[in-house]
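Removed from the display is one protein chain of the complex; every other protein chain stays in position.
Moving on, here comes chain A:
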Amino acid sequence: MGSKWNKSSLMGWQFVLLPSALILLFSFYPMLQSLLLSFQSGKGTVYQYVGLANYGRLFSDPMFKQAVLNTLLYLIVQVPIMLMLGLVIAYFLNMPKLRFKGFYRTAIFLPCVTSLVSYAVLFKSIFAVDGILNKMLMSIHLIQEPVAWLMDPVWAKVVIIAAITWRWTGYNMIFYLSAMQNIDPSVYEAASMDGASKTRQFFSITVPMLKPIILFTAIISTNGTLQLFDEVVNITNGGPGNSTMTISQYIYNLSFVYTPNFGYAATVSYAIVVMVAVLAFLQLKVGGEKQ
């Protein structure tokens, strides 16, 4: 029996060894390399150890501060809006008597299959100064003059937030919808008998029951927003005047656009690592405690 167990365990290792090795090689090894690189500085191929100099520079770098603030702003504003919207839409689509569900679900999910680059460029054209959106808003007299969406530091951020919300709301909705379908309908029936309104049922039954999924989507959305790159590069390219620049774009610029400085770029990239870790920990803590 003992030898059979060993043999079976050994077999298992054959299946997992190569895939695990690839993840270690292409994720963990580069993470370590990045860490080492963050203590070095140099240009081209000549690098030397500079201790914490890069980390010192980080805290007095206005561009880094701006990129962090922008990224956090996207995170704080966009993620809650998107998750709430996804949750409400899923709640409506889960109503047993609602008609045209299939159409609504497909329409709202469809943005998720577009490439980030393509939809970003579409948004850029829609939000042009003479563009379709301004034209539509003017025709219903919501605005008198065209708004220079992408030339204004505040509006440009709004456009980025609207774009991400457009692309990902349906994605989160699908997760919520599947979780809602696992809730026993008799729970709602009992609540109705007790006289609880639909709104009350949403907040007292649906949301608490969905907490693990909400936590899951909050973590993946946070993770995604902290890595925001494609949209910003293709809608505003970080402008006007760095007002929409994200941390990922700053790292890319430090590595491949400005005079390459891989050491400092690696240092900045560790700032994202720390932020991802801290935020995931906080979310787990908050999500876990309420249960």
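FYI, contacts are C-beta pairs under 8 Å (C-beta built on N, C-alpha and C of every residue); 3 or more make two chains touch, one makes a residue touch a chain; residues count from 1.
Note that contacts and distances are computed from a predicted model.
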item	value
The complex's invisible chain, by UniProt name, from "Cytochrome P450", "Carbohydrate ABC transporter permease", "DndE family protein" or "NADH:ubiquinone oxidoreductase 24 kD subunit"	"Carbohydrate ABC transporter permease"
Option from A:Q14, A:S60 or A:T259 whose C-beta touches the chain left out	A:Q14
Which residue of A:L22, A:I143, A:V187 or A:V207 touches the chain not shown here	A:L22
Chain A residues touching the omitted chain (full complex)	8-9, 11-16, 18-20, 22-23, 26-31, 33-34, 37, 89, 92-93, 95, 98, 100, 103-104, 106-111, 113-119, 121-126, 128, 130-136, 166, 170-171, 174-175, 177-179, 198, 213, 216, 223, 226-227, 229-230, 233-234, 237, 247-248, 251-252, 255-256, 262, 265-266, 269-270, 272-273, 276-277, 280
